[in-house]
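In what follows, a single structure is set out as structure tokens and then discussed.
Just one protein chain is left out here, and the rest sit where they should.
Naming follows writing order (A and B), and every chain is counted from residue 1.
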Amino acid sequence: MATSDMGDIQVAERALQHHFADMEQQRDTASFGMWMFLLTEIMFFGGLFCAYLVYRASYYHAFVEGSQKMNITLGATNTAVLICSSLTMALGVRAAQMGKPKLMVILLLVTILFGFGFLGIKAVEYHEHWVNHEFPGPSFHFETGDPAHPATDPQHTEIYFSLYWAMTGLHALHMVIGIGLVAWLVIAGLMGAYTPHYYNPVENVGLYWHFVDLVWIYLFPMLYLISKKHGG
Amino acid sequence: MATAVQTVERENYLNSNYGIKSWLLTTDHKRIAVLYLISITAMFWLGGFFAMMIRLELLTPAGDLVSSDTYNKLFTMHGIIMVFFFLIPSVPAVIGNFLVPLMVGAKDLAFPRVNLLSWYLYMAGAITALVAMVTGGVDTGWTFYTPFSTTYSNTHVIGAAIGIFIAGFSSILTGLNFIVTIHRMRAPGMTWRRLPLFCWSNYAAAIIMVLGTPVIAITLLLVALERAFHIGVFNPQLGGDPLLFQHLFWFYSHPAVYIMILPGMGVISEIVACFSRKRVFGYEFVALASIAIAVLGFLVWAHHMFVAGISVYAALVFSLLSYLVAIPSAVKVFNWTATMYKGSISYNTPMLYAFGFIGLFTVGGLTGIFLSSLGLDVHVHDTYFVIAHFHYVMVGGMVMAYMAGLHFWWPKMTGKMYPEAWAKLSALLVFVGFNTTFFPLFILGYMGSPRRYHAYPPEFQVLNVLSTAGASILAVGYVLPMIYFVWSLRYGKDAGPNPWNATGLEWMTSSPPPTHNFDETPVVTWEAYDYEHQPQEEITVGH
Partner (left out) sequence: MAEHKEETGPVGHIAPAKLYVAIWAILTALTLTTVLVSLVDIGPLNVVAALVIATIKGTLVVLFFMHLRYSPKLTMATVVAAMFWLFLLLSLTMTDYLTRAWPTNLGH
């Protein structure tokens, strides 16, 4: 429709920053900037992946025993929750592309709900590990729970748990930030900030959200699925 | 190109807005560059103060000026400040921020607000680190080796680590901004092959900033967590491996030295071309050498760990790779020399500093090859030989390039010329002072004098005294520009848009430039360093 198109274009023009020649340059630049930022995030998590690789290669059995204390059901559920959130996020971006702001808002709100769901399940898991003395430091105390097989190498299982808490903790922090960013999109979206001619922030927050999902896609098998025996 | 006397001052980025808010909330890349200039200069003097204390202690063989604990803090804080708060940001954040948008023909960097955030992050990091230093200091060495830093040190390690962590994000965002700008904001006709080599160098350095800094960030975070929660990722008593810390630390910190030197090399390319009145020889090779240094620089880090306990096979691999990384640097030195051959050389201050750079960087670089050799490194690791090596490349190289760049672009940034005679004198003092300070350290190191010791055997005193004497000359060489640069703001000759008759888009706008850089978006139809087609006027300013 011509009039809503005009309104859409005006919104886009107001959003054009002065140092760009046109909205296309601004969009390409903003998108490239977000991909570059995600590249730095890969290296940021990468340091932890490197530590994980080194210690798992050197102390495999200690890592197996630590991994068996992970709750695979909860971990797999969380993986599914994040995949669903990525779907709703992608559909939300699509709704912005199609000029359907109300649908976009609904989908983003569902994404936030999934995000909270993930954090809630994580909190349950963290609580479990905490009361079982599986937090590294002076309070750490590890037992396999199977009297026939005592802990092989509790010192290095403590390192497994250090990395577990550090990696999932850093990931959860990124989730919290992601939820905040999506909430900001909801508020701006309700105020009519995004149109088919201008939805850069929605697209770029989407990229960030999918990246956080991507990190978990690797964390889950690395931390939870090291060996076929598991405690639940 | 007569410079008419102007009775009304043109609107430029300096006078377009007054008041502290207009500076602290600016998104103009040129103003942000000036903000960085002021803060980085302050950090340089603080780092220099610690250096002075070190050299004073080392005047006598006995450890009599300060206790050994205090001495540990002095060299730690000298290293942290100079590496993280001076060398890494200096050329990119000051000269790069000012010039990259101008050189590509853009109105600003891709993300101006992120640029301002970078400066605030730098300040927050610097203040955090300074608070740690003032409330007791850090004594782990700038290298934070574990388990001393995580478990045994009784100093403000976490504060210093957090300060560096924050400053790291400043660096990451600056690098991100440069890469996106150079890809996406070039003016029409500004192809990659027409880019000034200063842009290529900053682009290569930005790649390193973006890929390497996150690793040291997470590593320092782990150190802080280990210290706070007594977990044992790097502590052998708790099952950790201190060498893992070193791997992760040096994965960034070696490429970091290329973050420092690449922009400096970019400055030298610009200056050598201008003051030889010639296109840089082998432009494509110099551009690709910058990228090669950035990539190869990531493959060599364990040469800092040859005697730390890594496997000898890994050491062999890293030794070989370390030899390779010297090649692109050598290519640049050859190409600068070839640029000067049959050029029309002028001996202005920027060119004097460039000469100094080429010679001293070559010495520093060659001694790096000595250190890459496993057999030699066993003897000179952790001695003054290493200290001499990296001060030759960092101070003889990088700081000279920074001074060269400040002098070369000072007229563009401020619209004023510095006094050439005083500048030449300062350059001479810097050169003499530098060599007197650091050449003796090669000899001391080769003779076995270890680094990070506040006392030494009496037979080493003569060389140490010589080094301290050199340091005082060097200090004078650095103080003079501070004075005359400030003096020039008020009393310097007006510069005009292109006092050096140089090529490059930045010289085609006024000095100082207007806030929006160019009155009209430039359209580039000529090759880089097109000195053949520049008017044949001599450089008349400043002789």
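Structure notes:
Rule of thumb we're sticking to: contacts are C-beta pairs under 8 Å (C-beta built on N, C-alpha and C of every residue); 3 or more make two chains touch, one makes a residue touch a chain.
Not measured: the values here are computed from a predicted model.
Only one of A:W130, A:W184 or A:Y218 touches the chain withheld from this view, namely A:Y218. Per the touch definition above, the residue from A:A15, A:A30, A:C50 or A:I159 contacting the chain not shown is A:C50. Of the candidate positions A:G7, A:G117, A:P154 or A:P196, contact with the unshown chain belongs to A:P196.
Among the residues B:A314, B:L366, B:A421 or B:V462, only B:A314 touches the chain that is left out of the figure. The missing chain lies against chain B, touching residues 183, 211, 215, 243-244, 247-248, 251, 298-299, 301-302, 310-314, 317-318.
If you put the missing chain back, the residues of chain A touching it would be 8, 27-28, 31-32, 35-36, 38-39, 42-43, 46-47, 49-50, 53-54, 57-58, 72, 76, 79-80, 83-84, 86-87, 89-91, 94, 97-99, 103, 196-197, 199, 203, 206-207, 210-211, 213-214, 217-218, 220-222, 225, 227-228.
Rule of thumb we're sticking to: only the chains that are shown with their structure count from here on.
Taken together, the chain B residues at the contact with chain A in this complex read 106-108, 110-112, 114, 172, 176, 179-180, 183-185, 210-215, 217-219, 222, 225, 229-233, 238-241, 244, 247-248, 251, 521.
Chain A makes touch with chain B in their complex at residues 18-19, 21, 25, 28-29, 32-33, 36-37, 39-41, 43-48, 50-51, 54-55, 58-59, 136-138, 153, 155-156, 158-159, 162-163, 166.
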